[in-house]
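The structure appears right after this line, and notes come after that.
Note that one protein chain is taken out, while the other chains of the complex remain in position.
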Amino acid sequence: MNPLLRRLRADLFATPADGALSLGLIALITAAAVGLVQWATQRAQWAVIQANSTLFAVGRYPADQQWRLWLLTALLTAATGVTWGLLRCHPRADRDGTLWPRNDLVVLALLAAVAFWLPWVLQLTPALQSRWWLLAALLAATRWLAGRFGSQLSRPVLRLFPLVWPLIYLTGMVLISGGLGLMPVSPSQWGGLLLTLLTSSFAILLCFPLGVLLALGRRSDLPLLRWISVIYIEFIRGAPLITLLFLGQNILGFLLPGGLAPDRIWRAAWVLTFFAAAYLAEAVRSGLASVPNGQIEAARSLGLSYPQTLVRVVLPQALRVALPAMVGQFISLLQDTTLLSLIGLLELLGVARTVMANPAFLGHSAEVYLTLALVFWSCCAALGLGSRALEKRLDPQTLSRSSSQP
Amino acid sequence: MTSSPNNLVIEARGVQKWYPNGYHALRGVDLSVHRGEVVVVMGPSGSGKSTFIRTFNALEGSIRIDDISLGNDLRQIDAIRREVGMVFQQFNLFPHLTVLDNLVLAPTLVRGRSRTEVQAQALSLLDRVGIKEQAQKFPGQLSGGQQQRVAIARALCMEPRILLFDEPTSSLDPEMVREVLDVMRQLAQEDITMVVVTHEVKFAEQVAHRVVLMAEGNVVEEAPPAQFFKNPKHERTRRFLDQIL
Partner (left out) sequence: MPDPQASLDPLDRPPWWRDRRVVPWLVQGVVALLLLVLIAFLLGNLVHNLTTRDMLLSWRWLGQTAGFDISETLVPFNAEMPYWRGLVAGLANTLRAVITGLVGATLLGTLAGMASYSRNGLLRGLTRTYVETIRNIPLLLQLIFWYFVVFLSLPNGSAALQIPGVVLAKSGLYLAGLGQGMHWSLPQLVNGVWQAPLRLSVEFAALMSGLIIYSGAFIAEVVRGGIASVPKGQWEAATSLGMGWFATLRHVVLPQALRVIVPGLNTQYISLAKNSSLAVAVGFTDLYSVAETTLNQTGRALEVYLLLLGAYLAMDLVISLLMNGLNRFVQIRER
């Protein structure tokens, strides 16, 4: 018998009861899929998304300043392409030497498809459409260049390259908020995907060092540091995020001298940061616990100082173990940004709710919310996939397996 | 600084050690080690051998000598750690670094030497312990014996004045014990001061200048190997030798 058929039979029709169950499920899934496709192609009216695509993307960001965001996107695209290419040409024993491994081509094809399909679906103007294509081309070009010539870069250049990312982040902050000769755009005009990505990336970047410090504190030999960390972590983890956002909006103003309290958006971003740090600390702690004591002893006996031991020996091992849990926390942080809509900020979900308040779009909430769900799902799933890939790349054990097999 | 005429490197007198749980692990240990000497420490499990040689490396605290607390100066502790190398039973190689980087890490960070210079030295050390080909591999890809030899090379790369071994062959398969002992023998001939905790009697007989027996947190007997194994003075040593020989 055909192996595929045999596999199907073992999986679906092992016993009569199993067979009945399988048939029932197949019927159910088919019905659901057909219903969904029919709805999406016939009854749904996607005009609500098309008409508001700018609002969803950037909120009320002034139209004549949006070129700054395009510039930032181009910078990010180029940096992504170069990083991607450099990762590929960095020598690793488990890597095949081709310039374009198959999965890279697949990913690029997918991205290109999105770059073509999305502007078409959103019925963007030709000017905007061409920008999307340019971005896709930029990604492919930088990826190719870095993959082709990256191996010729000298070691110091390669080591300094990651600094490009914080630089772009700072540049991005200036581009978004203005200053340094650019017209200022007040945070109340930021919105949509821009605000979602801004707050979540801000919180992810800052909660990381904070979480590591808290985790170290919790495992410290010094009782005071331990207790401070424990109290902070447990306090934050005991309270719902919405009550903390509430604290940030209503009470933070009382805790700081007049005028020192930041803008509402930044307050929320800081609350997200402090919130995520407590959860991240727990993830890092499990990683720290997995590093044997002998590692610290060996490092100390070689003369490394405590900070050197931590940075060069303990953390690289601990963070690798903690990586899946940490990315899990980042994923929930990204999802938690939706709570900003409950305190009146117009991130993606907030924009969606204001759009739904417009009577012109009455009865089309399903289109909007399903689209948002798809956006969040893709972002989170991509983060999860990326973390799994990174985990594999960082694990010397997979390396040993792949090279010890003849 | 007490620089004695006969090149005393380690001088421990009346070393005491309490663990945080109150256990009195070392109860006044005396030991002197001279430059270039190889001292083998033996003793039953739990007698405090590991605790004792770790005090040299300031991994354990609260050493007292003649009723005066010592080893509390953080700067001197760091200095000692730079000058004393240690090889552990469990190897304790850094799994996230290649073999070469394991060797290069400390000299560049602690002594501030240039990477290229240390790399050359590391490669020659790896050559000396017979695993130059494995320099680019990760520790997880090596056998136990190879890992322990890397650990020895790593300790040597810091150019220590004293090398401490805590049961370096105890977690190795029998056929790998020899390759590690061979390396240690070779080191002993090169005039490196070594304190070795081990139960390898043959190694002690051939290489050691002195053998020390520890029991219940004390040094019971201290003698050249010939005398220690053939003609021990103390009843406790005799009983111990009966068990391991």
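As written, the chain order gives the labels A and B, with residue 1 at the start of each chain.
Assume a residue touches a chain if its C-beta (ideal position, glycine included) is under 8 Å from a C-beta of that chain, and two chains touch if they have at least 3 such contacts.
Please read all numbers here as calculations on a predicted model, not as lab measurements.
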- Selected from B:Gln76, B:Ser170, B:Gln206 or B:Asn231 as touching the chain missing from the view: B:Gln76
- Touch with the omitted chain, as defined above, among B:Arg27, B:Arg113, B:Arg161 or B:Arg236: B:Arg161
- Item | Residue among A:Thr98, A:Ser186 or A:Asn250 that touches the chain left out of view | A:Asn250
- Message: Which candidate, A:Leu111, A:Leu128, A:Leu193 or A:Leu241, sits in contact with the chain we can't see?
- Response: A:Leu241
- Which residues does chain B use to touch the chain missing from this display? 1-3, 8-12, 58, 61, 65-66, 68, 70-77, 79-80, 83-84, 161-162
- Touching residues (missing chain, whole complex) on chain A: 8, 11-12, 14, 18, 21-22, 25-26, 29, 221-225, 228, 235, 237-243, 246-247, 250-251, 253-258, 331, 335-336, 338-339, 341-342, 349, 353, 356, 363, 365-366, 369-370, 372-373, 376-377, 380-381, 384
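Assume only the chains that are shown with their structure count from here on.
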- How many angstrom lie between the CA centroids of chain A and chain B, rounded to a whole number? 48
- Query: What does chain B use to touch chain A in their complex?
  - Reply: 57, 59, 78, 81-82, 84-86, 88, 90, 92-96, 105-106, 109-111, 137-141, 151, 154-155, 158
- As the complex stands, chain A meets chain B at residues 292, 294-295, 297-305, 308, 312-313, 316-317, 320, 396-397, 399-400, 403-404
